[in-house]
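Apart from one protein chain that is not included, each protein chain of the complex appears where it belongs.
Let's turn to chain A:
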């Protein structure tokens, strides 16, 4: 079963790559992608959006 990190730190530890940083009216987030292989070696890519906390 594929992991599903819910925050940026875990995602980076997991090997996610940053696709783009998105600024919206309710804050800033980054879009992450994680490329994996399916059981039959087909390529699968998970995209996740994670809020960026501004210190």
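By definition in this document, a residue touches a chain if its C-beta (ideal position, glycine included) is under 8 Å from a C-beta of that chain, and two chains touch if they have at least 3 such contacts; residues count from 1.
Just so it is clear, contacts and distances are computed from a predicted model.
Between the names "Galactose-1-phosphate uridylyltransferase", "Cytochrome b", "Cation:proton antiporter" or "4Fe-4S ferredoxin iron-sulfur binding domain-containing protein", the one given in UniProt for the chain missing from this structure view is "Galactose-1-phosphate uridylyltransferase". Although one chain is hidden here, its contacts on chain A can still be listed: residues 1-4, 19-20, 22-24, 31, 33, 36, 38-39, 42-49.
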